[in-house]
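One protein chain is absent from this view; the other protein chains keep their places.
So, chain A:
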Amino acid sequence: MNNRWLPWFLLAPALILILTLTIYPLFNTFYLSFRQYDMYSLMTGVSSWVGLSNYTETLTDPFFWTVTRNTVVFGLACVFGTMIAGLLVALLLNTKFKGSRILGIVILIPWVFPAVAGGIVWRWMFNDQYGVANYLLTQIGLTQFDGFAWFNTPWTAFTVIFFMIVWQSFPFIAVSLLAGFQTIPDTLYEAAEIDGANAWHKVTKITLPMLKPLLLILFILSTIWDFKIFDQIYVMTEGGPARGTYVLALYSWSEAFNSLNFGMASTIAMLMFVLLMFFIVIYIYFLREEKGGKPA
């Protein structure tokens, strides 16, 4: 075996997988986004080049912008909600109280819960007539929640979905941060204590700065996950009421498999890709600035 080719030979399995499963679909989506590709195209394999018309049509459609706004606002809300919840839980677990280990295992349950099953359970909990949420709210005296229809307006529907997403994603963040805490040497805290730092100082001046790289990676991951949420929304509202809880992933799917308009669906997917890249570039920018800055 020629040594020059050996690395490629060893890389081949991974490369082939990446090429066929990631690179090819990405480029094919990019290609389809410039074509009129519908059910007749599926039949005949013939589709016509339409240039940028899918893009102009999408970008001038007010509904697309509503959906984009939903995706960004809802996605960011979920990212920050998840991070804050995860951080608080991680800090709590890090205090090593009695039973913290068991709690550490229990909080993993929502994370391993299948998204679809979780969506169905949450939809039931917030059912207007038979849901436990309205029952409990009414029991504590908030009688306006008797028969309250959570899924009647986009705002309340998104609220329920928000809590569901946070509930389902915070365990991963909490566990990751908890692992991060263990990497911080105790000597730093001891030194700070000698200088008279309290708990708040220790978290804001030591823990968080030390964990900044980890936090940024978690932010990126959460952003990717929360911007392409599909299953939970599909199960809980199917984008309703009146398409009020559409997000880009759902919109793209619906164009492809309900409208059989694969070209348009690809266009939306590409625009979603660009949007995600935009946010990721912002995060990476912050990360690099940190590295280039003065040493701690």
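In this section, contacts are C-beta pairs under 8 Å (C-beta built on N, C-alpha and C of every residue); 3 or more make two chains touch, one makes a residue touch a chain; residues count from 1.
Here is the rule we go by: contacts and distances are computed from a predicted model.
Name of the non-displayed chain as stated in its UniProt record, restricted to "Extracellular solute-binding protein", "Nitrogenase iron-molybdenum cofactor biosynthesis protein NifE", "CPA2 family monovalent cation:H+ antiporter-2" or "PTS system, lactose/cellobiose specific IIB subunit": "Extracellular solute-binding protein".
Within the full complex, the residue among A:34, A:64, A:122 or A:151 touching the omitted chain is A:151.
Against the chain not shown here, chain A presents residues 39-40, 42-43, 45, 127-129, 147-149, 151-153, 237-238, 240-243, 254, 257-260.
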